[in-house]
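Below: one structure in structure tokens.
The complex appears here minus one protein chain, its other protein chains still in place.
== chain A ==
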Amino acid sequence: TKLNTVKSPLSTTGETLTPYNDVTTYNNFYEFGTGKGDPSKNAWRLHTRPWTVSVDGLVKKPKTFDIDTLLKMRPMEERVYRHRCVEAWSMVIPWAGYSLSEFINQCEPLSSAKYVQFLSLDDPKQEPWINEVSLTWPYSEGLRMDEAMHPLTLLTFGLYGEVLPNQDGAPIRLVIPWKYGFKSVKSIVKVRFVDKQPHTAWNDAAPNEYGFYSNVNPNVDHPRWSQKTERRIGEPIWKQRRTTLMFNGYGDEVAKLYTGMDLRKNF
């Protein structure tokens, strides 16, 4: 299904887009299997209608948003972002959506809310692989309030001018371009405003490997591999390897969120 989008000034320029076919067949979405090709084969099981996103926690009053309401809430923008996976591969994707801050304003969080937690759909009937993979379900991710309100943080409904294919996190997901991909939670059903740092799925699984912040940082290695370089998906084999940029190249916009913080400790 087509989405009407307007070009965004926040788009990344000067990058070659990763082909649609690669963006939609090379995925990490463990609810549909752990192989890169598994989600595109298995995600047809996901029903994206009806779909609601419920909001609770430290808000004026809990609300539930229907996906069709969310699609029409703000003008849909096309945002081209670099996407860097913690596994050291990367893509360039034209997403469609609007800033998460627009949605958060509709949620009317209380001033006591310091973090936002996002929960993915947890339904073994549609996602049988949930029973086979040892992660804490539902998939949980979180952001500090200022990170969530940053204009680059995108509430995402589509890519390449179309609604998200199921394997890419349909019908609604986050995209946080300066953080490793696993922070960009897919198929969101619940948003919770809280005063303490929420638990997150990969941090639960291996706290020494996947931190809460998980900002893209070439100077802080993953315990098992280097993060200095990455492999660009869809490039010929001899041109795949490239240097990883601090904050995935979005430092001018986001570095100020972390002034005074030890990024080695808060990895």
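Here, a contact is a pair of C-beta atoms (placed from the backbone, for glycine too) under 8 Å apart; a residue touches a chain by one contact, two chains touch by 3 or more; residues count from 1.
By our rule, contacts and distances are computed from a predicted model.
Missing from the rendering is one chain, named in UniProt as "Protein-methionine-sulfoxide reductase heme-binding subunit MsrQ" (options: "Cytochrome c oxidase subunit 2", "ABC-type polar-amino-acid transporter", "Protein-methionine-sulfoxide reductase heme-binding subunit MsrQ" or "Sulfur carrier protein ThiS"). Considering the full assembly, A:Thr25 is the residue among A:Ser11, A:Thr25, A:Ser101 or A:Gln197 that touches the omitted chain.
Only one of the listed residues, A:Lys114, A:Arg144 or A:Arg231, touches the absent chain: A:Arg231. Even with one chain removed from view, chain A keeps its contact list with that chain: residues 21-22, 25-26, 30, 34-36, 87, 89, 133-135, 205-206, 209, 221, 224-226, 231, 233-234, 236-237, 240-241.
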